[in-house]
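Taken from a larger complex, these chains appear in their original positions, while the remainder are omitted.
Going in written order, the chains are labelled A, B and C, and every chain counts its residues from 1.
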Amino acid sequence: MQLGLIGLGRMGGNMRDRLRAAGQEVVGYDHHKETTDVASLDELVDKLAAPRVVWTMVPAGQITEKTIDELAELLSEGDIIIDGGNSKFTDDAPRAERLKAKGINYLDVGVSGGIWGNTNGYALMVGGDAEIVAHCQPIFDALKPAGQFGFAHAGPHGAGHYSKMVHNGIEYGLMHAYAEGYEILEASELVQNVPAVIKSWREGSVVKSWLLDLLDRALDEDPQLANLKGYAEDTGEGRWTVDEAVRLAVPANVIAASLFARFQSRQEDSPAMKAVAALRNQFGGHAVKR
Amino acid sequence: MQLGLIGLGRMGGNMRDRLRAAGQEVVGYDHHKETTDVASLDELVDKLAAPRVVWTMVPAGQITEKTIDELAELLSEGDIIIDGGNSKFTDDAPRAERLKAKGINYLDVGVSGGIWGNTNGYALMVGGDAEIVAHCQPIFDALKPAGQFGFAHAGPHGAGHYSKMVHNGIEYGLMHAYAEGYEILEASELVQNVPAVIKSWREGSVVKSWLLDLLDRALDEDPQLANLKGYAEDTGEGRWTVDEAVRLAVPANVIAASLFARFQSRQEDSPAMKAVAALRNQFGGHAVKR
Amino acid sequence: MQLGLIGLGRMGGNMRDRLRAAGQEVVGYDHHKETTDVASLDELVDKLAAPRVVWTMVPAGQITEKTIDELAELLSEGDIIIDGGNSKFTDDAPRAERLKAKGINYLDVGVSGGIWGNTNGYALMVGGDAEIVAHCQPIFDALKPAGQFGFAHAGPHGAGHYSKMVHNGIEYGLMHAYAEGYEILEASELVQNVPAVIKSWREGSVVKSWLLDLLDRALDEDPQLANLKGYAEDTGEGRWTVDEAVRLAVPANVIAASLFARFQSRQEDSPAMKAVAALRNQFGGHAVKR
């Protein structure tokens, strides 16, 4: 099957490789000349036979919006745009509506797997109409891992990105659960070989997971994580997950705490803790650090 | 190798099976007549050649303490007691000391794997002296999963139970992260097939794990979890993990929130929320539920 | 000074009383015939001399929006609309813009004080242009408590409602801190007279506050809070505060936990805890409640 693929960065580049390895025909476009297959979106569209399927894999937000708008100008009725980036789910229904007005079909796909997807396959969560999903199934089958898992048609437009958003919210929580446990082990006077303990959990234990495998891998490279700072960005999905928990009245202390810990990790000093320090000084005469 | 095994319940019974399947000689004792191999602790000790290795797999706390005290009366200098139950790590060093006074060696072992351990192997975290660990290695090797993972000598007496405690604290956090994400998906207007989304994460995704596999399994059996209540006991390790975080000044919002959610799940009504309701009524005249 | 006041419910009715007691001239309008001073908005506007000041004190959201739109049709250039309801701060700047197009000035005011405001005065946080604030100062002075506190010009349009939103977010946190402490005292085997302990904190202690006074008052009426359920609604500001914390990357575990506890208090059963129970059953064979 033919696929136009826009955005050949860390994710898109690997996806092209995996698709090609599976025998799919991919025409990739990227603004980096070294990696692109074609010189322009026009050329990309020209190279595809109708009905075309074009997958965008560019940064969420304005770049995605702009890319899809440009594409829509070039595509024809019956073509399909798939957004596999980390767009906010609320963008999908209006976008689908806009494209539908031009006869263009739309799918939103949440893609998980990171830099390992090329090898392991990508977990795909898809939103949109069933027949359009069915039409693109060969692409999904090539990208997803072998076997029965790694793919879901989650619901209508937006359901794919929504599922990926929650996936990432969970991911924050999982990572932080391991992280807290790791810190307690590190602080303990009793446990002398923390990396060995982590390793012992990789098989047979209730907490075994791919993330745990990766933590072990990181500790193999740097047994005390001495070469990095306790600093983490967040990329949108964690925040949206908490916003959704708030909107839907779902208690979400774990995911929220994981998100807040990232915020905290990026602060040079905490205004809140300044207020606490000021209060302790005021009522108790407790010393403050200056 | 010979092993005396005391306690043949859900965990111990399976462990006996796995050990025997691996060619180890197990003499099991349990107060249930149907499952026990011997009629008494005396008989168990009699059947083992010195230096004996006896593994206790009975409920943590007084039963374990009493069992080990009785055993210590029957064993001889040079014998080894291994406690594989969920004892609190602070019990181990004093216990080892008491046993040492009689010339009996001691190991504490954290055992993870639940009812699947018989098939998958058990993750083992061991505390105690290296030579005693080495002596018992054939037992550990039979219990642990095949391959390089699933076993660690974590440190001195207590380090095994400590590692298992933190393991369980992490387990609480992991489970609750999935649980919150599950609830958000369930509450969402967009995601129509929650079990399918969970299934899609089992391969290729960043959140893939054994716990996720089990969540999928539970949803296969009961797609809306309609046949059970949102009620969960806690068995000690979660509480001790939070106590340790507090003692060691480790921020642990995720694990603590997971534990508190279990407490909450067992309350018929919340005294704290009564106080909140009373306050809202007092200052704002807001209606209360009676 | 003359004031038109729309909405004479629990808050607005008391405010009219306080304003009149302070010698201000209030024309009140409400759709309840027993309380209204005039039969219609037209009549209200007619009774006021230009430049008119009209204060809306109606439920936030569509009712406020509709009321202000209707008012704007009736008012003249140079008149002033003040929204004292719990509108979301993001409504204010667009609303001010719309009104400005008609030459009508706008202020947003966050009003705290609940049913006690009539007696104690209301804390007022104002957003808008300084000269408009100055023009309305006699109204603010009549509503606010005597003395130097209870009034702030917080910033431009929206800053009043924003400040009130954060005020309420803090209120959630304060209430829940007392509530947790109350629950611990109630659960303790040692403390025999919980209401007496609460009472002891009302003077001299670091935790003395008006909310604590009210908790004591509630316990005077019902020493074990036996006549109410642990159930609490939330009215918007708490959610917006958490949304803002998320948007601004401010760690806010306390306020978020207080909000989530309210969500929790309204759930008949917790889908998240069902997932936890299902997982425990799957890996450990732990019994579930049905």
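Here, a contact is a pair of C-beta atoms (placed from the backbone, for glycine too) under 8 Å apart; a residue touches a chain by one contact, two chains touch by 3 or more.
All figures in this text were calculated on a predicted structure; none of them were measured in a lab.
Novice: In this structure file, how many copies does the full complex comprise, given 3 in place?
Specialist: 4
The rule we apply is simple: only the chains that are shown with their structure count from here on.
Novice: Considering chain B as a copy of chain C, what rotation angle in degrees (nearest 5) results from a C-alpha superposition of the former onto the latter?
Specialist: 180
Novice: Do the two copies chain A and chain C share over half of their interface residue numbers, or under half; same or different?
Specialist: Over half shared, hence same.
Novice: Which chains share more C-beta contacts than any other pair?
Specialist: A-B
Novice: With centres defined by CA atoms only, which chain is the most remote from chain C?
Specialist: Chain B.
Novice: Whose Cα centre is nearest the centre of all Cα atoms in view?
Specialist: Taking the mean of all protein C-alpha atoms as reference, the closest chain is A.
Novice: Cα centroid separation between chain A and chain B, in whole Å?
Specialist: Distance between chain centres, rounded to whole Å: 32 Å.
Novice: Quick check: how many Å separate the C-alpha centres of chain B and chain C?
Specialist: 47
Novice: Rounded to a whole Å, what is the gap between the Cα centroids of chain A and chain C?
Specialist: 38
Novice: Considering chain C alone, which of its residues make contact with at least two other chains?
Specialist: In chain C, 253, 257, 261, 264, 270, 272, 283-284 touch at least two other chains.
Novice: Within their complex, state which residues of chain A touch chain C.
Specialist: Going by the criterion above, the answer is residues 206, 239, 242-243, 245-247, 249-253, 256-257, 259-261, 263-264, 266-267, 270, 272, 283-284.
Novice: So in the complex, the part of chain C that touches chain B is made up of which residues?
Specialist: 10, 114-116, 175-176, 178-180, 182-183, 186-187, 210-211, 214-215, 217-219, 222, 225, 227-233, 253, 257, 261-262, 264-265, 269-286, 288-290
Novice: In the complex, go through chain B and note every residue touching chain A.
Specialist: 89, 112-114, 117, 120-125, 127, 144-145, 147-156, 158-159, 162-163, 166-174, 176-178, 180-181, 183-185, 187-188, 190-193, 196-197, 199-212, 241, 244-245, 248-255, 257-258, 260-261
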